[in-house]
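The complex is shown incomplete by one protein chain, all other protein chains being positioned as in the whole.
In order of appearance the chains are A and B, and numbering begins at 1 in each one.
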Amino acid sequence: MPSDSRIETALRALGEPIERYRSAVVTTVEEVRGFLSSHARQEDTGDGTATARLGVFAAGRIDVERFTSVLADEAPEEPERLRKVEQAYEILRAISAGGDSSFHVKVKSGTRLRDAVAARWAELGRGFAAARLAGLATVGKLSANGAEGELEPLGFERWNPTERQLAPPLVIELEGADLHAGDLAEFLDGNVKMVLVVNGEMAPAPLVRLITPSTFVLQTAGATGLDRFAAAQGPAVAALVPASAAQFIHDPAGGTSPGARLELISLPAETPKSAVGGTSVRQQLDELEQLKTLAGEPRAEVAEAEAAAAPAAGPVASKVDKLAAWLLSQADLSNVG
Amino acid sequence: MATKTRAASKKKRRGKAAEKEGPEVIRVPETTVEIVSDSGEGAQKCGQIFGAVCAKMGNGAWTVEIIPAEIQPPARSKAGGSGNRIRFGTEEVTNWGDATNLVVAFNEQVLLGRIELGALAEDAIVLLENQWATHPDEDIRKEWEEGLKELSKHDYRIIEVPMEEECLKIVDDTRRGKNMFALGMLAWIYDRDQELIRGQIAHQFRKKGEDIYQRNVELMEAGYAWAQKNLDFRIEVPTVPSDVPKVVMNGNEAVGMGVIAAGMELCSMYPITPATSASHYLGDVFERFGGVVHQAEDEIAAVGVAIGASYSGKVACTITSGPGLSLKQEFLGLAVMLEVPLVVVDVQRGGPSTGLPTKAEQSDLLTACFGQHGDAPHVVMAAATIDECFHSMITARRIAEAFKTVVIVLTDANLATGVQPFVRPQVDARWQQAPIGLAPVPEDKPPYDWDPRTGLAQRRVPGQPGGMYTATGLAHNEWSKVAYDPDSHQRGCQMRSRKMAVLQSTLKPPEIRGDDSGDLLVVGWGSTRGAIEEAVDRARAEGLSVSSCHITFLSPLPPGLKQMFSRFDRVMTVEINYSDEPDDPYVTEENRRRAQLCRLLREATLVDVDCWSRVPGQPLRPGKILKAIKQRLEMGVQV
Partner (left out) sequence: MTHYGCSLLGCGVIDERHFDMDDYQGAIARWCPGCGDHSILTAVQRLLEEEQLKPEETVLVSGIGCSSRFPHYVKTYGFHGLHGRALPVAIGIKLERPELHVFVTMGDGDCCSIGAGHWIHATRYNADMVAMLLDNNMYGLTKGQTSPTTPLRFPSNTQPHGSYLRPLNPLTATLGVTNASFVAQTAEWIPQHLFETLKAAYHHKGFAFIRILQRCPVYTSKIYEDAVRSPDLIEMLIHDDGIHIPDLDQIYKNQVIHDPSNLNEAYRLAQDSDRMRIGIFYRNEGLPRYEEVRRLPARTAEERVKLLNEELDRYAV
């Protein structure tokens, strides 16, 4: 598949998270616009905002000055603070106007994946900084000269849990040789969604290193698993890989054991024979071995462990109930995986 | 030559045609054209294209749909006529005028239907499809002969046109095509720009493909060629190309677009004629703007959903007509009581009960003002033109939000289906409401933090920490706590009422058209404006001492009315709702049921305001208003 159509596939897979993020930004832009229009001093704006808000129909029918004077609008904000909010508004507006390219990162060949991702998120994070400032203003806690007036880029490491939940998703285009999965580990939090579009030769299973109990991890050569990726709750990373790479889905919703969560679609036909980028044959083999181990955990043991760990159904639950619960849990698990 | 002039009085013209000196050109400042067919023959489309082309060429225009009451009325029936009536002129046209000067009819029955309604001028030119004379069905041939006999009683100039025959040369099915042939004839008669017509045909049929477009253009050109060859007259209505960009649409489309321009995001409705087409328009485009048309299970739910949305965020609207307004009244009272902003559009039709669903009337004014039980002060205003259908939405939304109340905007079926070019709105982002901020609220600040002087309080919506309260339709105090004590209810009513006084204090007195004193002041509201002003202008041209004024805000009424009225010997409203005539049997000064605005004005000014009103199921005609004006002037001083 040419990379363009894969980028489209990736953007489609991210459709909902992009919409969610964009929607949050747009809503914020509109809220800040509302704040600015209701907190501006009429005499300061001087551009007929009050007249404009009433519409053309009011001309000759409503005395705008009187109309404005009787309204219980909020007290005007100090000019210095208002100026800061205006700056924040402009930043948010620019982000809201950005198209899909805002969510598309191209990693320059031979550079670090981490740096490219961190830089883009820091830039988009400027929107969070702007929103924080505007948020303070709306609750009347913005100081005129305080440090929270900084509208600098805000790196991922400084995003709070709410912001990480609303993180803008990214499509990351890169050479297989530059795919150091560990570079992404620090970003897998909140509701972060990333799709890697990998060009050229790559190690067979680099993303295995990102598998943790609550992270959705996918390597796919087609579109398999992208629907589940899109629906995943929590952090998720997917790679659109050449058919020569391993293909698998690690879905935290699958169960509590790695075996239940991991679905192996295909393994590479050939074992790795040469280093890819900085990843040695040994590292590649290790990743493949790890993948097989995670996928192949014997199920019977898990079932028993689960059953043993199953909490008693209630303080006075009968033995029959306990037995039934155990039986049901057995049955459930055998259906999974 | 297929043209036969039947009326004996038209000898002169026939003679002229015979001489082949080229057509006689009749030059007029304005004229009215009708095209009428069975339903489904496309006369409406023909009329729409013709109207749009007139507007594009720089004529003022006012287009009214001729609508049968049924979806599929029987063919060739008097009541089944469907089509368009286009009045256009060199200057701006503000109403549908008096009588039609030229009509294209696809059969004699729909034409007779129009004549029975008094639509045609006595000297009208009629272009009449004549296939019926040789129709295989004997009954139809008989009807045709009888129809022509009937027509000959009038002084019309009748020109038989073999439309069917001509169209069959191009298409097999003339039900789709005759309208374009008719359009071509009109294009030649009125010297319309064919390039513009092709453009409009392309616009109308853009979704149907190149073939359909080509065939329609061919038919139009055939009609043009036929007229050129066979007609001996042309009519010139000089155009004045405008340098101001204009748009042309009907009133319901304008309402829909106004809803969008005002930044509203929810239109909650239930299908009702003649309001529904506003929702059709919104249904088509609203989602692109992030807006939803919610089609509710009934009229009551429609307003309930809008109130729920408005209670929790941006101002929502509901669009309805008379019967729907009646059903919504309990909820409207609740919105007033809760001080939830809401925009209601009532596209008025003939009432009471099911009345005249497709016809214009102005009889919802009192129910719009007073339809709720208890004291429920709110705002009622009316749009007078299609342009105002658009712009009133923005102002209504703003007032609803600023005064936390219900704003009812009255339009009517005349505006809803009428098409008029107007100055293209310069869209302003500031027309749109921003979301309500969710800033925390101090716990000691009551939800109805009424300013005792104005009754106004800030809005509060769910999501604001510390601001939790229960909005209730029960009598409540400023904390929204149920309060049955006498003082609390008095206070609540007072605060809600005071807002109306405050709004009224910001209104400007309406302007007077004509002198600001004289023998008679004609007062109107809503869509009658153009017709009233034309009638008053004609009266003034005849030297009569008449002025007019048009009222936009019906509740609260604007200031200065009493003073204004006092400068005229007589004040009379002109309205499309029922009132008793002073000389009707049993009717006395005391028991006379007057027109609706008249009642409001009498109460507000204590001036003995008179009224002249009719409910013809049609817009009022300037000529009839003029007659009423003269009649009232003859009655002498009353005030």
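One rule holds for everything that comes next: contacts are C-beta pairs under 8 Å (C-beta built on N, C-alpha and C of every residue); 3 or more make two chains touch, one makes a residue touch a chain.
The shown structure was predicted, so the numbers you read here are calculated from the model rather than taken from an experiment.
Only one of the listed residues, B:26, B:133 or B:438, touches the absent chain: B:438. Contact with the undisplayed chain is limited, among A:61, A:104 or A:132, to A:132. Listed residues B:102, B:167 or B:306: the one in touch with the omitted chain is B:306. The omitted chain makes contact with just one of the residues B:72, B:470, B:494 or B:563: B:470.
The chain that is not drawn here is touched, among residues B:73, B:274, B:425 or B:510, by B:425.
Mapped onto chain B, the footprint of the missing chain covers residues 52, 55-56, 245-249, 253, 257, 260-261, 263, 265-266, 268, 285, 287-292, 294, 296-298, 300-314, 316, 330-331, 334, 338, 421, 424-425, 427-430, 432, 434-435, 438, 462-474, 481-482.
Residues of chain A in contact with the chain left out of this view: 19-20, 22-33, 92-93, 96-97, 127-128, 131-136, 138-139, 160-163, 166, 313-318, 321, 328.
We take it that only the chains that are shown with their structure count from here on.
Here chain A touches chain B in the complex through residues 27, 30-31, 33-35, 37-38, 49, 52-58, 60-63, 66-67, 70-72, 74, 138-140, going by the rule given at the top.
Residues 262, 388, 391-392, 394-395, 398, 402, 425, 428, 430-431, 433-440, 451, 454, 456-458, 502, 505-508, 510-511, 552-553, 558 of chain B are the ones touching chain A in the complex.
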